[in-house]
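Just one protein chain is left out here, and the rest sit where they should.
Labels run A, B and C following the written order; every chain starts at residue 1.
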Amino acid sequence: MIMEPSAPTEETRIGVYICHCGANIAAKVDVETTRDFAATLPGVIVARDYKFACSDPGQEMIQQDIGELNLNRVVVASCSPLLHEKTFRNACAAAGLSPFCFQMANIREHVSWVTADPELALEKAKSLVAAAVRRVARARALTPKQVPVHPDVLVVGGGIAGIHAALILANAGKKVYLVERRPTIGGHMAQFDKTFPTMDCAACILTPKMSDVKSHPNITMWTYSEVEEVAGFTGNFKVKVRRKARYIKEDLCVGCNDCVEACVLKKEKTQVPDEFNVGLSKRKAIYMPFPQATPACVVIDPKQCLQLMKGKCAQACVEACERAAIDFDQEDEILDVDVGAIIIATGYQPFNARKIPEYGYGRFDNVYTTLEIERLVNASGPTGGEIILRDGSVPKSVGIIHCVGSRDRRFNPWCSNVCCMGALKAAHLVKERTGAEVFNFYVDMRTAFKGYEEFYDQVLAEGVQFIRGRVAEVTDWAMTPAEQGKLVIRVEDTLIGVARRIPVDMVVLAVGLEPQPDSGSVTRTFNISCSPEGFFLERHPKLGPVSTFTDGVFLAGACQGPKDIPETVAQAGAAAAEALCLVDRGFVDIEPNTAWIEEEFCSGCKTCIPLCPFHAIERDEEKGVAVINEALCKGCGTCVAACPSGAARQNLFTDEQIYEEIEGVLSYA
Amino acid sequence: MRYLYYPGCSLKGTGRAYEESLLSVFEELRFPVEELGDWNCCGATAYMSVDEMKAFALAARNLALAEQAVQREPVSLIAPCNACYLVLAKVQRSMAQYPHIGRAIADALVEAGLSYHGDVHVRHPLDVMINDIGLDIIAKHISRPLTGLKVACYYGCQVVRPFATFDDQYIPTSMDQLMECVGATPVDWPLKTRCCGSSLTGTIQEAGLRLSYIILKEARDRGADAVATCCPLCQFNLECYQRRMRRAFDDDIDIPVAYFPQFMGKAMGLEDHRLGLQRLFVPLTSAPALV
Amino acid sequence: MSDKPKAGFYWCASCGGCEESVVDLAEDILDVVAAIDFVFFPVAMDFKREDVEAMEDGEMTVCFINGALRTSEHREMARLLRRKSRFLIAYGSCSYQGGIPGLANLYPREEILRFVYHDSPSTENPEKNRPQPHFRAPEGDLELPSFDADVKALDQVVDVDYYIPGCAPPPSLLKAAVEALLSGELPPKGSVIAPDRAMCHTCPRIGTKPEKPMIKEFKRPWQIEIDPDKCLLAQGLVCLGAATRDGCGHLCINANMPCTGCMGPVSRVHDHGAAILTSLASLIDSNDPQEIEDALDDIPDPAGTFYRYGLPHSLLYAKCGITAGNGDA
Partner (left out) sequence: MPDDVSLPVVEEFQPRIVAFFCNWCTYTASDLAGTSRMTYAPNTRVIRVMCSGRIDPQFILTALRRGADGVLLGGCRPGDCHYREGNYKCLRRFTLLKKYLAQMGIEEQRVRLEWIAASEADRVQKVTNQMVDQIKNLGPLHLEHIPHAEALHDAPVAVAAGGAP
């Protein structure tokens, strides 16, 4: 039969609080009417409206009512429970009411912010309040399950974000596992020569932190490794890490590079583009990523090493290595670690300029990206720090194009945040090193944050020219003799309103930032969400910028959105702090929304058993009934929805509660 | 797959040589194409700028006819003129993408006792040559390869913009592949899809002339003996105004501009008149390799 | 007239199986007859409606009504018997939940009549005659019950005290009910007189049900050689034992046939069919939309399979629009 609206039992005493949220709700929803309506609902003892229910006075008001009117149920109609449920639950608890006798009605995100017509908004708000009141009447006091938290922390990604977060945690006395996919930590920052706006050398400020990581007793650094699998839940994650075979005994290698010298692949054509120098130089099969690589340990590229590919090679490297560190038989190993919290700092990838053929990257020799310029400028780079063209000559004129792949509907709609400053840095360095005439082609200059605008002024003062307009194409089609043999930048100068052709020797593309190509699979591994473009989604854009929707997993750096170094480091600190307060507390309250079986109703039909993704259900052969292991249950409720006997039940989401909610939203008036 | 051929007005007029050579080449390749019966003007880009909906309806009639002609079995409608190709493709897309346009045009067609279900595949001959016939087949028919001939392949703007359906939008290569296949050497140059001036040549001539000149000059400077085109208007602009260019820019520009099937036909050893070569103002034979 | 408690046993849209089930009491029937007087039992004894009308209200201690309700007569009799008896018991699936006749709620009345009186292959009716509620014959006026637009369960017409499920109800339950009535130890009003657990719990084959009873494809009994000892669901048969009330004595299972759900749902379930549906569908062994569709192709008639005995008692009650244009409630 249909479930008849069950009248709340005698002792149900409900208080309802309608929040204005300043004007956020009140400007759209008639809160007074909603309040008066709430007052008429069965079981409601008091209904009030208040400017900011979540504020201290707001909470005190609720607590006072609980005491004076001895309420045993509370409903707050305000924002999303995902935002403030905890706040109000705590308020109830503080007043001696079970936090689970509280119900929230989301009349902001789901009503005032998304509804045009105030009339209809009011109707919607009323129905949601009615539903919450009916639902809360069925609420029962529950004791939250407390589980101990594992004190260690996993940091994924060894760029500046991961490094900074790991060091903070380690200094706080926590054991940290730092996992980096590449053979060395350092990330993109290690590839930079200078850092804006102060122009201090990246290596000088980064490498000390890198060696701190290496030497820190609390940090276990696993480079050339990847997280394979994550199970468990906040406070108790079980992580599988794959340590890829680098064919080097890490503990023996001292990074003397003798083996690299020795490697038989001496001819350039047998070598492959050097990842660290973004292909501007070649490397051998055995190599040290870069001089300050951490760990200072070489690695063998199995896709290039003759021994590993063909099984035959003179093995000059083995000869050369005095410490017998080379081990061709090494295999990947899988390591299991338990951690309480996880910080994801997997960074970004630069936009692939080849996607914009009209800019000629990959077609014209002298079109570079900003990252390549960093390597050219770098003293240990492929040109020993000289900015020279492919033919070795020094450019007399250089054009730097902003917003390459950014703020462009064809590619990435977002502003990559760092490129304006990156392009200014490039302009400054080129000017400084070559004295060339430098043109910056920008759409808008974005130089917010400390010291940035001043740096812009400085670069202007240095005589760099700025042309406002999105470049149409980079071509080698000469219209005048002056253009012969040059790269011609065609652009509309939007400030003087004419189309211009500007011949230069070198073009630098300020490429934007993109999510890592495999961010999709990362979200699955760690059970977090990402935006359609692939940046990881924070729990709340303002109030939860480093948390994710999965408790215990935090975000740091550009994996969450384009960031420059200062911002990245700040966020890494925040993530470390969040992780710290989780593992330091020592335990977590698990939402008691677990499922359980009413034995006398269970027929032991086994329907639920295969449905549980966490293998929490077994059959008690004695009694012939199913039994749910509360510790394993994560509270998805799939078994409850499948039980043909109504014997499986879920705390906080009982059938009754949901039926009341259905009843409430439909027949409230 | 059936192949219908939509000439459009140009190929029956100024672009006759394009039709003659293209059909001869198809014939030589034993590739059957039938001319669409009772076709009408595509409206070109001019009409579209006056009254888009009417222009769409006008062009859509041809699509409906094509569908009808083959009783809705899969069909490719080959439109050699870039303008026709673009217009037909655009109508095709607009009808599919915007329901209101689809409905309006459907209604218009009903008035003409026609209906269109979107089954026609609008194709450019370059696309068909490369993807349906295939270079290996074409290569088999080459009896007199154009060895030593340097060709600048000029695609024009409309065949890859705004829809790059079968080739790269900025650096198309299909015609270059064909020229390579027939033994010629395509020159690498950046103006493959730069505007030829289009109808400007007829309206603001100095502007149109300049644009055409830029193209020819660059082609020559890159060492091309001839320019290959796939659009009757481009061909017309580039070839017929060379004398005026010489005067206007005081430059002895003088370079044959022919349709790509004319080059192919030559390499296949077809007689000149079958390729409409006699219609060229700047004879192909002025290119050394073809003497 | 003895002072034994009086009882009535009436049928509405019924197949007579329920009456049979009384006979199935076998020798126990003697105890029953010894304990109570049947004062109304059209199938077995020659009492008339007037006899009932003549009774005092509440004169009968109990009246068992079986069969679904579809005609004006059914409704009138139901109301009459309700008035005359202290306890009214819905006896058998049809009167409890609408039963097999309840599946007629998938069709508009007009369609049913047209088929029965005109279109059915076995019908010869050139004049397209149909029974009329009022008919003036030379001998005088004739009255026939009218045919409602939909089929109802007993408790959708009159207030019901207890339910005895089953098609037909197992004699054991009837016996239990009678004993309860005689002893006066009555369960709360509205109870279903049968165990409140699903049949799997006592099923002789439960031991052979796999720990993870996932289903790749569904089978119809005629499609396979049914293993007499193995869990029928595990053999791919649509066995509803997991979602159906116990108490039937596993008659079908013992006859090597899957449970079809005649005993109805357990008390916590609001919609029997939905409970069956969710439990079966959840066990489909695939995450691929197409594969799931395919597996379900083997259940061509969900309504008929999951609501075989209780469509009128389900949340949807009837196919949308079947009563459109009928004055009927």
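Note that a residue touches a chain if its C-beta (ideal position, glycine included) is under 8 Å from a C-beta of that chain, and two chains touch if they have at least 3 such contacts.
Computed from a predicted structure; not experimentally measured.
Enquirer: Just list which of the chains on display the missing one touches.
Expert: A, C
Enquirer: In the full complex, which of A:T33, A:S80 or A:Q330 touches the chain missing from this view?
Expert: Looking across A:T33, A:S80 or A:Q330, the contact with the absent chain belongs to A:S80.
Enquirer: Looking at the full complex, which residue from C:S85, C:Q156 or C:Q235 touches the chain that isn't shown here?
Expert: C:Q156
Enquirer: Determine which one of A:D65, A:E250, A:E437 or A:E663 touches the chain that has been left out.
Expert: Going through A:D65, A:E250, A:E437 or A:E663 one by one, A:E663 is the residue touching the chain not shown.
Enquirer: Give the residue, chosen from C:S21, C:N66, C:N105 or C:Q235, that touches the chain omitted from the document.
Expert: Of the candidates C:S21, C:N66, C:N105 or C:Q235, C:N105 is in touch with the missing chain.
Enquirer: Any idea which of C:S172, C:T208, C:S267 or C:T323 touches the chain not displayed?
Expert: C:T323
Enquirer: Take the complete complex as the reference. Which residues in chain A touch the chain that isn't displayed?
Expert: Contact residues on chain A toward the absent chain are 2-3, 80-83, 106, 108-111, 113-117, 120-121, 123-124, 127-128, 131, 523-524, 527, 529-532, 537, 541, 549-550, 593, 611, 613-614, 634-638, 640-642, 650, 653, 655, 658-659, 661-663, 665-667.
Enquirer: When the complex is taken as a whole, what residues of chain C touch the one chain not shown?
Expert: Residues 72, 75, 79, 105-106, 109-110, 113, 130-134, 144, 146-150, 152, 155-160, 269-271, 273-275, 277-278, 280-282, 284, 286-287, 289, 292-293, 296, 299, 301-303, 306, 314-323, 326-329 of chain C touch the chain absent from view.
Everything below uses one rule, namely that only the chains that are shown with their structure count from here on.
Enquirer: Indicate the whole-number Å distance between the mean C-alpha point of chain A and the mean C-alpha point of chain B.
Expert: 50
Enquirer: Which integer distance in Å separates the CA centroid of chain A from that of chain C?
Expert: Distance between chain centres, rounded to whole Å: 59 Å.
Enquirer: If we count contacts the way the header does, which residues on chain A are in touch with chain B in the complex?
Expert: Touch residues, chain A against chain B: 357-358, 363, 473, 475-479.
Enquirer: Help me check something: in the complex, which residues belonging to chain A touch chain C?
Expert: 1-3, 600-607, 609-611, 619, 624, 638, 641-647, 655
Enquirer: Can you name the residues of chain C that touch chain A in the complex?
Expert: 196-201, 206, 209-214, 241-243, 246, 266-270, 275-276, 278-279, 282-283, 313, 315
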